[in-house]
Every structure is written in C-alpha cells, then in structure tokens.
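With one protein chain withheld, the remaining protein chains of the complex are depicted in position.
Letters A, B and C name the chains as they come in the text, with residue numbers starting at 1 for each one.
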Amino acid sequence: MKLPLTGIIPPMVTPLRGRDELDTAGLERLVEHVLAGGVSGLFLLGTTGEGPSLSYRLRRELVERTCRQARGRVAVLVGITDTAFVESVPLARHAAEAGAQAVVLAPPYYLPEGQPELQEYLDHLVPELPLPLFLYNMPALTKVSFEIPTLRRAMDEPRIVGLKDSSGNMIYFHRALALLEHRPDWSLLIGPEELLADALFAGGHGGVNGGANLFPKLYVRLWEAARAGEISRARELHTLIMRVSESLYQIGRHPSAIIKGIKCALNCLGVCDDFMAEPFHRFRAEERQRVEKELVKIEAEIARLGVELNVKGN
Amino acid sequence: MKLPLTGIIPPMVTPLRGRDELDTAGLERLVEHVLAGGVSGLFLLGTTGEGPSLSYRLRRELVERTCRQARGRVAVLVGITDTAFVESVPLARHAAEAGAQAVVLAPPYYLPEGQPELQEYLDHLVPELPLPLFLYNMPALTKVSFEIPTLRRAMDEPRIVGLKDSSGNMIYFHRALALLEHRPDWSLLIGPEELLADALFAGGHGGVNGGANLFPKLYVRLWEAARAGEISRARELHTLIMRVSESLYQIGRHPSAIIKGIKCALNCLGVCDDFMAEPFHRFRAEERQRVEKELVKIEAEIARLGVELNVKGN
Amino acid sequence: MKLPLTGIIPPMVTPLRGRDELDTAGLERLVEHVLAGGVSGLFLLGTTGEGPSLSYRLRRELVERTCRQARGRVAVLVGITDTAFVESVPLARHAAEAGAQAVVLAPPYYLPEGQPELQEYLDHLVPELPLPLFLYNMPALTKVSFEIPTLRRAMDEPRIVGLKDSSGNMIYFHRALALLEHRPDWSLLIGPEELLADALFAGGHGGVNGGANLFPKLYVRLWEAARAGEISRARELHTLIMRVSESLYQIGRHPSAIIKGIKCALNCLGVCDDFMAEPFHRFRAEERQRVEKELVKIEAEIARLGVELNVKGN
Partner (left out) sequence: MKLPLTGIIPPMVTPLRGRDELDTAGLERLVEHVLAGGVSGLFLLGTTGEGPSLSYRLRRELVERTCRQARGRVAVLVGITDTAFVESVPLARHAAEAGAQAVVLAPPYYLPEGQPELQEYLDHLVPELPLPLFLYNMPALTKVSFEIPTLRRAMDEPRIVGLKDSSGNMIYFHRALALLEHRPDWSLLIGPEELLADALFAGGHGGVNGGANLFPKLYVRLWEAARAGEISRARELHTLIMRVSESLYQIGRHPSAIIKGIKCALNCLGVCDDFMAEPFHRFRAEERQRVEKELVKIEAEIARLGVELNVKGN
C-alpha cells in the first residue's frame, strides 16, 4: 500500500442473503464493479458495511473472500471497531492473515471515552495490531471524536497512517489537514460524499463515500478533476453527487435510509442482494419503485456528463 | 421468578483479573455480599457490568459461575444487548441453559433505529428467546429510546415482562407507569439510584442501582421504607444515597467514573479486583485515596442510620 | 412575602387580544380564577407567559394590572430574563414600583455563558435589583444551566432567595435540595407538573406548573396531600395531572403545544382570550375540538376525585 493512500475507497456494503449468510456471488460482482470504476481501495466492515450488525464469523468470511477476489489489485482496509478490545485484536490478526493491507478503527462506541482514555486505548491497542491503522472519526455514532490534540498525539505513532473523517464537520477536517505537516505520509479521507469536493480542493487525499458502491467512476472522476484543478468540471460532478444523495438516501425516514438506498439501488442494478442485517430491513415495493425511478434519472445525468456508467453487474 | 419482580436488583460489576480473565473468587464474594444485603435479583452484563467490553467467552463464563453461585436464591437476569442480532440469540440461549431467569435487552446501539425498526426488531427477536425479556431503556448510550407507544405495543407480547429505565427522565418513567394498567404483571425498575426514592413513591417496583453492589442493604432499606410509606425514613436513606453518588461517582471526569468508583470501592472493601476492561482503567493511587477517605465517611453515616453494613468480603 | 415561599405559584399565561394588546378583562378573570384555587403566588412573564415574545410596554402593563388585581393577596413574581442586562434592570425597577414581591431570572439566552461568566453576571446584576431574586433554571431554552457549584455560590448572596427548576432533571433537583442546609430560607420550586409529586415528596417547597392556570385547586390539593404525607391520595392526584399533561399538552407537534393547549382550554372555560404572540398562533378549529373533548373528560375525573373545579370564568 502506497502512502499516503489517495483516491476513492468505497466503504463496501456487505452483500447478504440471510441473517448470517453472505451473498457470495453478489460480493464478487460488487468487487469487480467498483474495481472497474477505478477505485484505489476497498473498505470493509464500516458503517455502510453494517459491520457491527454482523457475526464475527461472517465478518471473517467477508474479509477472506474480498481479499481473494481483490487479488492485490487494490488495498483492502478492514474495520476492526468493536466495543471489546479483546475482539478487535483477533479481527486485525485475521485481516492480516487474509491478506488485507490495513485496519480501520473508530472508538469503542458504548460508554463514551474521555480523550485521555481514548489515547491510552490507542497506546495499548496499536502494538497488538499486525497492520497499519487508519483512525475513523464518526462521532454521530460513537459519541466520541478523535479530538485534534488526540490526532496530533496519534501522529507520533508511525503505525497510525491516516484518518477517515465522517464527522460531517469541515472545520474539523481543516484542522486535521493543518496537522499533516507533522506526517506527510498520512492520508486524510472524507466520509460524507456531499463534502468530497470541498475536501479535495482543501487538500484532502480522497473519499470513502457510500455512493461509490453504485457509481464508482463518478466519484473517481471528481477526484481526478479536483486533482487537476478543474473547478467547473468538479462542480458539475459534485452537483450530480448531491443529486445522488438527495434522491437515493432520503427515501426512508431513519438513519438507516442511506444504506437501504444503496443496497436497494445495487440490487436494481443487478449487482447484489439487498438483504439487510437486523435490526434493519430492505426497502419494500413502494420505496423500491422510487429507487428505480430515481436511478433512471441519475443514470441519464451521469451519461450526459460523459461519465461511463460501468454498471453491468451480471 | 415471581412477577412483577420487585426490590433491589444490583447491576453487578464484572470482577476481572485481566483483559479476558474473571476474578472468580471476587465474583463469589460479590454475589454473597449482595445476597446478604437482601437483594431480589442479580443483573449481569449491563452498563455497570461492562457487558459490551467483554468477550463472548468471558460473558458466558460469568453467567455460568453467577448462576451456580446464586443457586436459585434470587433471579438472575442476563444482558443480551448487542449490535448483532445473531449474537444476542445465542447469548440468550446460553443464559437459559446456565439457569438464568430472564434476559435484558437495550436497542442495538450503533446505527440508531427508528421506532418502527425497533418494533420490528422486537417482533423478530422475542420468538427466538427462551426466557422472559426485560427492556432496558438507556438512550444516553444507545441513542434510541423505547418510546411510550413502542412500550405500549411491547406490552401486547406476553414474553416481555418489564422495563429497566435508565433514561434519568422521570417524566418518561411516570408515562411508563401509566401504562401498567395494561399489564399488571410488568415490572418497572429504575436505573439511576438518585431517582430510586422518587420511583418507589410513584409506584415503581424496584431499582437496578449501581451502588447496591457496595451497600446493598442501604438500597433495600430504602425500598422497604418507601413500600411502608415511611416518608421521612425514606428521605433520610435517599439523602445518604445522594451522598454515595456525590462522593464516589464523581472522582473521575469521564462517564466511566461511576464504574471506576464502584469497582475501586469494592476493592477497598475487600470484595473483588478493580481491574477494568479496555478501553478503561482502574483508578490510580491518588483517586483511590479519595475513594478510601469517602468510604470511611459513608460507612459512618450508614451506621448512624442504623443500617447494617454487611461488608466483610473476605 | 414569607420565605421560603411554598405552595403552587402558577406561571401565568398572558391573556392577549392582539399582537401588542392585553385582554384586560380576561386577565382579571384569570387572576381571580387562580386565586380562588388557593395558589400562593403568581409568576408573570415566564415561558408559559410568553415573556420574550412581548414588547416591554405590554410587559409593564401586565405587571401593573396584575399587581393591582392581586391587591397583595398573594406574592407577585415578575420574570426579568432578557438577553440585555440594560433592559433587565429597568424591568425589575418597574416591577418594584408596581408592587411586585420578587423578580425571576434565567440566564441571558442567546450566546451561552460559561459558569464563571454567569456568576459574574449575577454579581453585577443583583446589586441593581430592588427586589429579592429567584433563579430560573431552564436549560432546554437558555442552553445554560445554573450548575450546582454556581447555585452554591449564589446562596452566599442573601438577596437571591430561591430557584425554580424547569430542567426536568430530577437528579439536579435532588442535588439542589442537598444545598438547602446552607440557606433554610431558600425556596426550591419545580417547573414541570409531571414532577410535582416527586419534588414535594423529596422536600421541595412547591410548584410553578402551567396546568395550575387551568385547574389551580388540583395542584394545590396535591401540594397539601404531599405535605400531609398522604401518599396514595397524592398518587391519585398526580395521576390526574399526568392525564392533563398527556391530553392537553400534546395536541400540537411543536414545543409551543403546551402553551397553545393551556390558552385554548382557558378560552373554552370562558376565562380569557387564546390569542398567541408571534411567532405562534392559537389552535385552529380541529385542535380546539380535541381540547374541548379532553376538557370534558378531565373535569369528570377531577370531580370524581372530589376536587372542586372552581371554573366559572365569567
């Protein structure tokens, strides 16, 4: 894995056929689908990947199959976030054995840690990890942020190599960027795709954006345009990504709506099953029809912008 | 287990000797300590029990040893809260096999559910459970409440038999009480010990209060006084419980301070080890000295109120 | 004014006929209505009184007319909360001249103060006030609490004589109660009527409860029962107050629903106009019909409990 890691790294959905059963054919198609779109890595078992809802057994199977399918073509990053330290470590070891390139960690998310507790936790955990570590800032779900002084301190640990920021707080992102002088090899990656253009113009390295499961090339093209300083092209692509977000992620009323929307759309596109791990459930017929309708419009707009769709799941 | 369950049911700390190792002798002493105090049940693997920080293996060992030690003298309630449905079910089955009387469930606590999603989750989970179920309302940590209409609907399911409310919101508790006409067998139990007196005078059935690990008889006496309508006696005992809370739970600065304070005090009393599961750590010497000093004062006040201390851990 | 102030002090709605016009006849009827119910004071220009939505001119007129109508029969407390210090002081002076007995102050509610700033603010304001001061804790609306150490410090100022706590947080209320040993003349009053019984059994002095605009005797009877240690009678009355809250305060969907419900019900009872100051508006026909229906049921229940209704507005 070349550092800093740049480009688009989709937070992969986990294709499922049942409560504890992978959709293995769908997984293969999904990996090929996003790789064909030019992504630079795969991030497994994050929020979009429903990581915390899956059994450890299934998580391991997912990591093994994905690494096998990826065949080293891009870096595989594996989420090891867990409320139990003693479960995170074996997940990381398994990821290394399966051939992953890095692990990704958000704070344990039940009882919220103070920052000194979070620092001590990293001090104890990192030496046990066989792979480089990306931090994952997701305070809306973990209730705790890696605050800026904690990030600064984490930079003194060479095995921590970057941050995925899903806070949605661009002021935080700018503060994190200002720290990069201390670690030029660090990657700063943005979670929410609505902020991808902002993050790239500001100097961020890439995006870990849910919509890249669906239209990987759209996000990769935005990354390329921003890199090349093509502001108006970037703004055009960004506007379309806003449309994806406005149309596909707001069909349900609850926070799960984003994942349901992506999985449903992937299923409509023939890529993989849309089964959701409990406590969530796939869209019913009515919502699915709305997804189908929106997909037609979005595909037309993508084509109009001259971005190849690259969707032929089967 | 007689329903409604009444009295004091301590949310037991989990005595540990290491990251994945029980303090088995401490566990035996702790069980005997609280039983000698007159408690009506034991609640394992809640927030105070550091449930989410423990490996499944250790959780199972804890349940087995506690049930064995309790020998049916009181009901054992086992927390099965988990972000993964497919892990909660086997935890519940194991609890039944080990001889527990009920299981306790908070909402899956990573991506927050909408209320319809939470209802559907209960609809799917309850039929898989071999034991009666208590709901556990803990929105500060799970980000989701069992809202009043959801509670009302849960009452139509005979296998759901009560609620432990740790919201700290007494208006919610009063609303839940008003629902009891639909299920006279339901138990309404209060989490925060600072609200135990309020809850009992209002008609609640009992408390699941962290401090009952330390001074079980103090909490049992308050329960008895409130039951008997002895307002001024109850107020006296309540005032002392406020002192426990003010002195022992506010030594650290983070939310973990309560558990650290209880574990440290139990250790000072000779009951069990004060090792904490990651990402938390036991108090250091300075905080421990403050705990010791506060303990002396509290014990004197408890004695002054004529409550037997019942602390001879070893 | 006898200290500590005890009993029920309704946070009076402000009867309006237009955006900047009092319903003066309604105001007279409202004052007589609540006085006939046995209340111990009147609190003007709080949240229920729409204080911040009113012009200073109208606020002054309200204070003058109410003091004149009250004729010293009970204490009149006047809200002087304002974002501008230089406006709070003249409001307090006017209240003194009009014959009020005390003023009531929540923190300035735009840019939130830190606790040291809040303390300094009190240090500067209190010497300018010609009347004793009650603090008003309302963090949901002011974004700032009078934290416990700030309360403790305020007790060293003899002109601060009590606290109205509308936080809804009973743990806070218990902590405030524990401070009373330092100032036996302080009054601790509870805002949310759903917590009135809890507060009284715990040793609180009284309630400032919106529903006492409608059914003053119901709240006064609960106060008396709690004082007399009649737990089951108190519980009965409390249950009915919960019904008032569940039925009349939840007809609208926004935080304004409580005030709208009380004003609408007062209008149905013939007491006063239900005009609301902008940005809010009275209930429309459909909601009003629901209020009327609920009123019939509640009046029947009040009668069944043997509480005189005392509603003859005209």
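Convention: a contact is a pair of C-beta atoms (placed from the backbone, for glycine too) under 8 Å apart; a residue touches a chain by one contact, two chains touch by 3 or more.
These numbers were taken from a predicted model, which means no experiment stands behind them.
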Inset, instruction - Could you tell me which shown chains are touched by the chain that is not displayed? - result: A, C
Legend entry - Among C:72, C:114 or C:306, the residue in touch with the chain that has been omitted: C:114
Inset, instruction - Among C:149, C:229, C:255 or C:270, choose the residue that contacts the chain missing from this document, as touch is defined above. - result: C:255
Inset, instruction - Specify the residue from the set A:36, A:126, A:170 or A:305 that touches the hidden chain. - result: A:170
Inset, instruction - Quickly run down the residues of subunit C that touch the omitted chain. - result: 19-20, 47, 52-55, 58, 83-87, 107-114, 117-118, 120-121, 124-125, 141, 143, 253-256, 259, 277-281
Inset, instruction - Provide the residue numbers of subunit A that touch the chain removed from this figure. - result: 168-171, 174-175, 178, 192, 194-195, 197-198, 201-203, 229, 231, 235, 238-239, 242, 246
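Following the convention adopted for this analysis, only the chains that are shown with their structure count from here on.
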Inset, instruction - If you connect every pair of chains that touch, what shape comes out? Choose line, ring, star, complete or other. - result: line
Legend entry - Length of the line joining the C-alpha centres of subunit A and subunit C, rounded to whole Å: 51
Inset, instruction - Go ahead and note the Å separation of the Cα centroids belonging to subunit A and subunit B. - result: 37
